[in-house]
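Every protein chain except one is present and positioned as in the full complex.
When the chains are written out, they are named A and B in that same order, and each has its own residue count from 1.
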Amino acid sequence: MSEAAMPLWEVFIRARNGLSHKHAGSIHATDAEMALHAARDVYTRRGEGQSIWVVRSSDIVASDPVDKDMMFEPTASKIYRHPTFYEIPDDVGNM
Amino acid sequence: MSGTCETIMASNQTLFSYVLRLADDHLILSQRLGEWCGEAPTLEEDLALANIALDLIGQARALYAYAGQVEGKGRNEDQLAFMRYERDYQNLLITEQPNGDFAHTIVRQFFISAYMDPFWRRMESSKDEMLAAIAAKASKEVTYHLRHTSEWVIRLGDGTRESHERMVEALDDLMMFTGELFEMDAVAQEMLQSGVGVDASDLKAEWQHTVQTILQEATLELPKAGHMQTGGRTGRHSEHLGHILSELQYMQRSFPGLTW
Partner (left out) sequence: MYSQGLIGADGQTHEDAAFLAAFQARIDAEQKIEPNDPMPEGYRKTLVRQISQHAHSEIIGMQPEGNWISRAPSLRRKAALLAKVQDEGGHGLYLYSAAETLGVSREEMTEQLLSGAAKYSSIFNYPALTWADIGAIGWLVDGAAIMNQIVLCRCSYGPYARAMIRICKEESFHQRQGYEIMIALCNGSKEQKELAQDALNRFWWPSLMMFGPPEGDSVHSNQSMIWKIKRFSNDDLRDKFINASVPQAEKLGLTIPDSDLKWNEAKQGYDHGEIDWDEFWRVVKGDGICNRERLKNRRRVDRDGAWVREAAMAHAQKRRARMASARIAAE
């Protein structure tokens, strides 16, 4: 018989002050405290960490790839949101 | 003049002895933990135990290097770690006890961490700058060891019936080696008086408090303190140390004097 699966957690690490937490990988743990320990022992062995978040993988809500066009296509045409859309003479200098 | 000189010599010898025994504690315990590599109950814990072992090897190396310097006979960390006889090792008996099952390893590490945590914190204010510096680094490391092993004590004590029973057995097996932690022999006394060492006997109350708080949460009890074993500091060990040394020293004994 297969052993009961231990919950999966996603690990996010802030590498340095001023940076945001970034996904580092996943680990298995039975509870939040052990998940933090495992994240520390697995993903910060080379001084990579200042702060750790762990989130149960099953608690993450993800967008569906099927909705990709609906979700992300409409913004592609809104080029006026980017600075390069606007023409400013060179002699004005950096703006 | 010569009298002063002798006092310095004597206290150097004592300091050497004091640093060396601490180094031995960490080496032997790390050797034991290293045996877990690839064998732990989960992959995550495999990495966790190796992290603790690596902290301990690091502490041992710093201590041996310093001991060699204090001794002043040109012995380096490896000569001190690998080239002595069984009766010359002065580690605490608890550090050499077998890994047993995971419960035994966790209880052993928990007992020792609950002791070393306040030990290193006090050592941070040693008059000996080198020991104070080693302590500053080690105390952060051991605080995590204590946290990690405490979490396991709670989970195993208050887990299943089997895990609870295994913990009770581990506590019973290891309790008799905890008295030695708090002994103050002549070396320790002299170091305490000169402001270098820590009063180990004074750590007992804090140790008991830490241990009992966690055990209570784990629905476990600290066994009654019966006769306490002693001898590590004078080189009277359990039978286990000889086997540890036969592996530890294998290369240095088979090929004496070579560089690796």
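Everything that follows uses one rule, which is that a residue touches a chain if its C-beta (ideal position, glycine included) is under 8 Å from a C-beta of that chain, and two chains touch if they have at least 3 such contacts.
It should be emphasised that the depicted structure is a prediction, and the values quoted were computed from it without experimental measurement.
Enquirer: Determine which of the presented chains are touched by the chain that is not presented, and list them.
Expert: Counting the whole assembly, the omitted chain is in touch with A, B.
Enquirer: Pick out which of B:L54, B:M130, B:V168 or B:M228 touches the chain that's been left out of the picture.
Expert: B:L54
Enquirer: Please identify which residue in B:G34, B:P98 or B:G179 touches the non-displayed chain.
Expert: Checking each option in B:G34, B:P98 or B:G179, the one touching the absent chain turns out to be B:G34.
Enquirer: Tell me, which residues in chain A touch the chain that this view leaves out?
Expert: Residues 2-6, 8, 25-28, 30-31, 34, 42, 45-46, 62, 64-65 of chain A touch the chain that is not shown.
Enquirer: Please output the residues of chain B touching the missing chain, sorted low to high.
Expert: Chain B touches the chain not shown through residues 27, 31, 34-35, 37-47, 50-51, 53-54, 57-58, 60-61, 64, 77-78, 81-82, 101-102, 154-156, 158-160, 162-163, 166, 247-248, 250-252, 255, 258-260.
Here is the rule we go by: only the chains that are shown with their structure count from here on.
Enquirer: Please tell me the distance, in whole Å, between the geometric centres of chain A and chain B computed from their C-alpha atoms.
Expert: Here the centre of chain B sits 41 Å away from the centre of chain A.
Enquirer: Tell me, which parts of chain B touch chain A in their complex?
Expert: These residues of chain B touch chain A: 42-45, 47-48, 51, 147-148, 151, 155.
Enquirer: Which part of chain A faces chain B closely enough to touch in the complex?
Expert: For this pair, the touching residues of chain A are 6, 27-30, 33-34, 37-38, 41-42, 45.
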